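A protein chain is absent from this complex, but the other protein chains hold their places.
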Amino acid sequence: MELLVNRYRNVTILAIALAAQLFLLAYQVKSRQEVRSIRVWAVTGVMPLARLLDVLHANTFGLISEYASLVKAREENRKLQDRVSKLQMENQFLRNDLSTADRARVLALFQARTPSKTVAAHVTGRGPDNSKVVFVDRGANDGVKKNMPVVTSDGIVGRVGAAYPSFSQVVLLIDTNFKAGVISQKHRIPGTLKGQGHSTCLVDYIQNQEKLEVGEWFFTSGDDLIFPKGIPVGQVKSTREGKMFFQEVHLVPSGLQKGLEEVLIVLDGVHQPLPDSQTVQAQQPHLMQPPPAEQNTSSGASRVIRGGVVETDADQVVDRYRRIGIVQGHPYGAGGVPNFNIEPPPPAPKPDPESRPAEPRGQQPE
Amino acid sequence: MSLLPAHLPPNAGARKYRLRPLALIIAPIVAVAFQVKAPLFTEYLSYLDPPLLVTVYFGLMRREPVSALFIGMGVGLLQDALSQNPLGLFGIVKTLTGYWTASVSLRMDSDNNMVRAIFAFAFYLVHQLLYWTLASSLLGQQFSFEPGEALLFAILNAAVAVPLFQLLDKL
Partner (left out) sequence: MPDPTIPADLEKDKEPEIRWVLKEDPKALTNRITLFRWVVLAVFLYLLAGFWALQIRDPDYYDELAEKNYVRSQPLPAPRGRILDRDGRVIVDNHSSFSLYLSRDNLKTDHLQTVCKAIDLDCEDLNERLRRYDRTRAKYEAINVKGELTSAELAFIEAHSGHDNYQELEVIQTFRRIYPRSGMLAHVIGYTGEISESELDSADFARYKQGDIVGKTGIERQYNDLLMGIDGQRRVLVNNRNKILKVIDHKGAAAGKDIRLTLDLDLQAVAELSMQDRRGAVVALDARTGEVLAMVSRPAYDPNRFVGRIRAKDWADIRDSADFPMMNRAIQAVLAPGSTFKPLMAMAGLEDGIVEEGSHAVCTGGAQFYDRYFKCNIRSGHGYMNLNRALIHSCNIYFQQNIGAKITIDRVAEYADLAGLGKKTGIDLPAESEGTVPSRKWKMRTQRQRWLSGETLSVVIGQGALTVTPLQLAHAIGGLARGGEWHRPHLLLDPPPALDPPRKANWKPDNVARVVNGMFGVVNQGGTARGAVIPGVELCGKTGTAQLASNDLIRSRKLGIALSDNAWFVGFAPRNNPEIVVAALYEHGEHGDRAAPIVRDVVKAYFDKKSRRPAPPLVARARDTAR
């Protein structure tokens, strides 16, 4: 027996290693539990090195690009002296430098301007299996928690998928697991943003009758109790009438357009009005309730029905006769003889409070 | 086959590559870190699979299935931990890759650049195929396996493997 084990030592060990991992896999799939500690170690081990690579990149690739532009400059204008080409190259390099500095400055400005409490984070890496997740260098130690929004000054980027001690995993908005409540800027049409696994996102649950224009902006609606209201999401790239009531709206997310280096994690969100809103009073931000608990207190048992279909003809006929009664001072089923052939005054703009109400939750006066 | 070093019997205890223990730990981590970081610079770098190349390298040079499989397992689990998958998927694939490279390398001249390139090429394909099989059979994930694309990336990884292995030789 001992001989056998010795003889097949390698295979035995292989079998044990495989079995152990199969067991690990089975445990996770079956119990839907994470083995968090291993991930924490891995992230803590790998991410600092990834940051080191950043530094390396800045030096080596900076040199390479310097060289490339040097060659390019020579080809373009051989007659220029070394000095000139060098200046050019320097200029180019400086411009590059400036643009990154600009971006960082913009983000810093944005961070200072936004009423939400945020923490700046640097993107240190991305998932190894081509997944749409990235890692950032802020974690639970910095107050980051799962499901917190991640944004840049250009728009939303994703949400925190998992927070490790000093790093976090961010699920990008193009990941198929990403969904968020959004609203169109012009017509205030609410919908749900869904990541598609590629560069554009889908906005679902917008009825076919609703008007949307290509190029129209979408903002977060605050409905999902994750993102505060009023952050840009992206622009409509195309719309198409869908089969089952809803349009197929494709959106180019604005937050990922300029690459990902620095992001903000929203620790404590504050709703903001959508830009270009009609009234100025909406400028006052209102506090977002802690996600995802209380936001909803305003919602009653019956609420607006999507797409504005709130009543049938029957309701309108009753309203008409009610108005006829009011005009003539006629109490129905009593009093004098009414004339039902007069034209009643048009209905008051405000709907009957008894009706199914009109204001969707979270819609602040605008 | 000319690549088979006929003059070396399989168990001749040929030059057993002694790796410094530190390199054994640092190299896989750097490889994973590179895979995680590099695509942020250029999208093309996401087609490179340095963790796999490192696994193949150690398997090739250690010529000892047991240690190779453990290195593979470590690298794989590290990748798993950073991915959205449950832990174990990359682990199993890399464990097998490590074991197989080491087993096969016993019969090959592992210093030969051509051999190295062929190893990288072949094991890249094996790795992808295995990953695809396991992901779809164990986890029910569905993504397409495109042979043409895989072949192209295998060549790319093989090309990168040669200088990378030489770099690792220096460690």
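Think of it as A and B in the order they're written, each chain with its own count starting at 1.
Keep this in mind: a contact is a pair of C-beta atoms (placed from the backbone, for glycine too) under 8 Å apart; a residue touches a chain by one contact, two chains touch by 3 or more.
Please read these numbers as outputs of a predicted model, since none were measured by experiment.
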Response to the item:
Of A:Gly139, A:Gly181 or A:Gly234, the residue that touches the missing chain is A:Gly181
Worksheet entry | Positions on chain A contacted by the hidden chain, ascending | 8, 11, 15, 22, 25-26, 29-30, 32, 147, 161-162, 171, 177-182, 190-192, 194, 204-205, 208-209, 221, 223-226, 244-245, 292-296, 299-307, 309-315, 317-318, 320-322, 325, 332-335, 337-341, 352, 354-356, 360-362
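Everything below uses one rule, namely that only the chains that are shown with their structure count from here on.
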Worksheet item: Just how far, in Å, is the C-alpha centre of chain B from the one of chain A?
Response: 37
Worksheet entry | Residue ranges of chain A in contact with chain B within the complex | 9-10, 13-14, 17-18, 21-22, 24-25, 28-29, 35, 38-39, 41-43, 45-47, 49-50, 52-54, 57, 61, 123-131, 133-135, 161, 177, 259-261
Worksheet, complete the sentence: Per the touch rule above, chain B residues touching chain A in the complex are 29-30, 32-41, 46, 51, 65-66, 69-70, 73, 77-92, 95-96, 99, 103, 138-139
